[in-house]
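As you look at this complex, bear in mind that one protein chain is not there, while each of the others sits in place.
Let's look at subunit A:
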Amino acid sequence: MSVRSKVIEAIQQIAKEQHVTLPALSDDLSLHETGFDSLAFAILVARLEDETGVDPFTISEDAAFPATVGDFVRAYENVPA
């Protein structure tokens, strides 16, 4: 499974658990518009770390948290395997 589909699947799973109705997940959708709160993002990052072995937001101290879904996916894609 590609990194992108892993990330999208995790977002959809957490949305289901948190009873969040997601809009269509396009790359330029702002993360704010997903309806996720900070707890939902914390869960997402933790689950993806377990699945992919990386947490791109802790690795680098000055990593800015992404603004859009596309940025978020790329943060995982850009981590060297």
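Please note the rule applied: a contact is a pair of C-beta atoms (placed from the backbone, for glycine too) under 8 Å apart; a residue touches a chain by one contact, two chains touch by 3 or more; residues count from 1.
By definition in this document, contacts and distances are computed from a predicted model.
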Complex member absent from the view - protein name from UniProt, among "ABC transporter permease", "Histidine kinase", "Long-chain-fatty-acid--CoA ligase" or "Peptidoglycan D,D-transpeptidase MrdA": "Long-chain-fatty-acid--CoA ligase"
Contacts of subunit A with the absent chain, listed as residue ranges: 17, 38-39, 41-43, 45-47, 50, 55, 57-58, 65
